[in-house]
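This report concerns only the one structure given below.
Every protein chain of the complex appears in place save one, which is left out.
So that you can tell them apart, the chains are marked A, B and C in the order they are listed, and the count of residues begins at 1 in each.
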Amino acid sequence: MHTYRQQVSFGDCDPAGIVFYPNMFRWMDAAFHNYLRPFGGHVQICQDLGAIGIGAMRANASFRSPLRDGDVLDIEVSVGGSRNKSLEMTYKGLVGERLAFEGSESRALFVRSERGLSAGAIAPLLEILSSADSPSE
Amino acid sequence: MHTYRQQVSFGDCDPAGIVFYPNMFRWMDAAFHNYLRPFGGHVQICQDLGAIGIGAMRANASFRSPLRDGDVLDIEVSVGGSRNKSLEMTYKGLVGERLAFEGSESRALFVRSERGLSAGAIAPLLEILSSADSPSE
Amino acid sequence: MHTYRQQVSFGDCDPAGIVFYPNMFRWMDAAFHNYLRPFGGHVQICQDLGAIGIGAMRANASFRSPLRDGDVLDIEVSVGGSRNKSLEMTYKGLVGERLAFEGSESRALFVRSERGLSAGAIAPLLEILSSADSPSE
Partner (left out) sequence: MHTYRQQVSFGDCDPAGIVFYPNMFRWMDAAFHNYLRPFGGHVQICQDLGAIGIGAMRANASFRSPLRDGDVLDIEVSVGGSRNKSLEMTYKGLVGERLAFEGSESRALFVRSERGLSAGAIAPLLEILSSADSPSE
């Protein structure tokens, strides 16, 4: 498991004084890219795999308790599973031991095709992500 | 059904040249607040109901085709259902006839309680949202 | 002069209930890209000029009156001047006749060079932007 830390700021919050929910998806995405860094990072991995991005095809989240300015948020990232052409990422957002949100994303390897963008085989990406001795593990 | 229009701009897109997915949740939320306007708008409705916000407890979306700079996005908003303390909103994002994304949110009426924020009864909100003759319908 | 319209939404506002100021820069940028559309749009113009972007080198804004959820904002865009390698864009944000903000950006034509990115001659861009009979004028 990998953890990404982000402190909540005033500008992330809405007139109700709590985090505007799309920001939690923004941080899930940032946690994903942070998770990729010890394996080379998004740019390098995509270049190695001939892809233009490791993009989301679906995302969901449940908001369990409000986040506010100053909260130190730790997002736990893990690979929750995979199919032929997609990877399931799971996220848990915590402030200390308090659960703020839980979420997941289905991600695919976007490659250029005759029809524009399509999803490529996920196995080569899984191989990279399971390589031993990444600095963060 | 209510439709909210938003033109995609350069700054909404990521290095792959397509919309960064949290922005689609941002637009779903904007479509929801736009949907509320003919019924008085979020500030007035919350004041009438003694609530501090009509906030999301859960959100999900499936991204069906990429959005790019200049695309004119129409988001169709509808009430998809309700429970005692929550409202299900459904969204469909279209560029002309092309489906860009589908999503939904569970929203609750946040009220102050002894335990901080909690969800109040949704019936009074439904009553407002089903009032006849709203200008947008 | 070109005008770009954007309705302010709840999620654009901060805990003080008024627009979080970086969003006004986001809308200035969206107004700029909207201004480019009748001349072919950013992607096409950059391709024609061999550039990778028409990016900001400097930006400033003065916030004259607060913007809130539901305000219909009209941003007036104009070319305020130019130098050899930069273009000055000026912006005025209005809600009806009320001035919400004023701002400007210096933009350059970013081209790849031996040193990474550098600014190219602005004359070819000015020629495109002064072409007669653009649909928006």
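Worth pointing out:
Just so it is clear, a contact is a pair of C-beta atoms (placed from the backbone, for glycine too) under 8 Å apart; a residue touches a chain by one contact, two chains touch by 3 or more.
Everything numeric here is computed off the predicted structure, so don't read it as measured data.
Annotation: of A:26, A:58 or A:107, A:26 touches the absent chain (contact as defined above). Touch with the chain omitted from the figure is made, among A:34, A:86 or A:106, by A:34. Remark: the residues of chain A touching the chain excluded from display are 7, 9-11, 26, 29-30, 33-34, 37, 41-43, 69-70. By the touch criterion stated above, the residues of chain C touching the omitted chain are 14-16, 18, 20-23, 25-26, 29, 52-53, 55-63, 66, 110, 116-117.
Touch with the hidden chain on the side of chain B covers residues 10-11, 13-17, 20, 22, 69.
Just so we're on the same page, only the chains that are shown with their structure count from here on.
The mean-CA centres of chain A and chain B are about 23 angstrom from one another, to the nearest whole unit.
Within chain C, the positions touching two or more other chains are listed as 10-11, 69.
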